[in-house]
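All protein chains but one are shown at their positions in the complex.
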Amino acid sequence: MSGASENRAIVRSSLTTAVTILENISGFVILIMMLLTFIDVIGRYLFHSPIFGGTEIISALLALAIFSGLGVINARDDHITVELFEAPIKRLMTPLVYEITIQLFSVFCMGLIALVLFEHAWESYTLNKLTVVLEMPLYYVTASIAVFAVISVVSQIAGVAFKILNVRKSAAGQPR
Amino acid sequence: KTRLIVNCFWPPQHFVCTKVLPGWIEEVERVTEGRVTANIPPKSVSPPPEQLASVEKGLVDAAVQFNGLIGNRVTGALTAMQPFSGTRNSIAMTEAAWETNKKFYPDEFDTVELLAQWVITPGDIYSGTDTPIITLEDFQSRKMWALPGPLANIAKELGAGVVATPAVRSNEVIANGVVDSHMGLNGDGLKAFQVLPYTKSVTRVSRPVYTTTFSFFVNADKWAEISPEDQEAIRAISQASVGKVAAGLWDSVSEEVQATFDEQGILEHKIDPALEAALVKAAEPITEAWLAKASEAGIDGPAALAHYRKRAAELSE
């Protein structure tokens, strides 16, 4: 019994740390995006100097913001869902089994995304692909989002583990 | 019977999607007596930089690639894209480029079957304000949209405030006052991206600054499915029905658009020789870098470039 609650505590604390780090990164990236767009316009009108490749930098930041933010919502399973038949389906199987099928599906899909992104990043690295305007290596961005996608899968699994531990806990706590 | 999926990354209404590629498909069906057919998906299957990769990986069977986006894979295809090499006759440039390809780097595309290459109408320098761009000072005082790659680098080198985005996004930048001038669009671009209303004058350079080139190819496995006789027949018609037709259409659309300049109140100005000289000078490092890459790739760059320039000029006469 104490082993289980210890496990839960470990899962919970590592999950919290991971989510906090991802939150900080995603928030920071969004802040930079805002400041950069703002400065780009101001710079253009006041100092006649747009940021060369500014749009390319903002595009890259967008990708980073999405994939760091994705880690957070994956950990919380905060996704858009159609909750039309959830109740009747839950009556057909135990909540735990239902939850596991849903979460495994999400983990599988996110794993697929992480896999293809890694392959894509590897290709842009080996072929030395460059961005169009700044001619900077494309893998800077593709590899970063691939790494975020992997972290996001891990945090997703941690989130699932935490949820399952919780479901079992509440099931154990209920009188039969 | 072989069916090819041919990708077109231009908007579905563009003449590459409505005329050039459908025309090639018709020709292929004719010369193979229907043993090889093809169709074009309603919407591009992959983004412009990924056309070569998409054919290699089999997302589609054939596609057109803008060579500027695969410069890290093919060096020879960039010969006709070296600044100040082109003329104003796309069909002539296309023929010269194809000749140069056959002579100097025929096997450069080693993962796909290259069927055609072409060069399009060069773009110009345009002012979006009532003040034309004539001198170097004019040029430097401008906020300018430029085609990414050599043109953007040249403009930046000369000291203009450069905003470089892919051509499909030029409208947004030009129409929203982000810039007051633009460089690199030809007549087709002016029309397709609807930037004519924001264009007040054009600056005539004695030689085109820069021209873009495209390659058209088929997936190697799919190509192997086709009988040698049909392969030969398709090879025989492709450059004429894709390359030459595309180049001709680009020129005729550009001419049509140029012809409306008067009624649109778009004025023509001759460039100050000092500005042209500065552009030529700023372009030199680009060609030097390309020559170094070509020799790395085992291509006789100086000879290829000289051959292309000579033939393009001869054929344009």
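Letters are used for the chains, namely A and B, taken in the order the chains are written, and counting of residues starts over at 1 for each.
We take it that contacts are C-beta pairs under 8 Å (C-beta built on N, C-alpha and C of every residue); 3 or more make two chains touch, one makes a residue touch a chain.
Operating definition for what follows: contacts and distances are computed from a predicted model.
Chosen from "Thiazole synthase", "Sarcosine oxidase subunit delta", "Phosphonate metabolism protein PhnL" or "TRAP transporter large permease protein", the protein name that UniProt gives for the omitted chain reads "TRAP transporter large permease protein". Touch with the chain that is not drawn comes from one residue among A:Ile10, A:Leu96 or A:Val116, which is A:Val116.
Seen from chain A, the chain kept out of the figure touches residues 23-24, 26-31, 33-38, 40-41, 55-56, 58-63, 65-70, 72-73, 77-86, 89, 98, 101-102, 105-106, 108-110, 112-113, 115-117, 119-120, 141-142, 145. Hidden from this view is one chain, which touches chain B at 5, 11-13, 41-43, 45-47, 50, 53-54, 57-60, 165, 169, 171-173, 175-178, 197.
Assume only the chains that are shown with their structure count from here on.
Rounded to whole angstrom, the centroid-to-centroid distance between chain A and chain B, based on C-alpha atoms, equals 39 Å.
Those residues of chain A that touch chain B in the complex are listed here as 44, 48-50, 52-55, 123, 127-130, 132-133. Listing the residues of chain B that touch chain A in their complex gives 49, 53, 69, 72-73, 141, 143, 148-149, 152, 156, 161-166, 169, 178-179.
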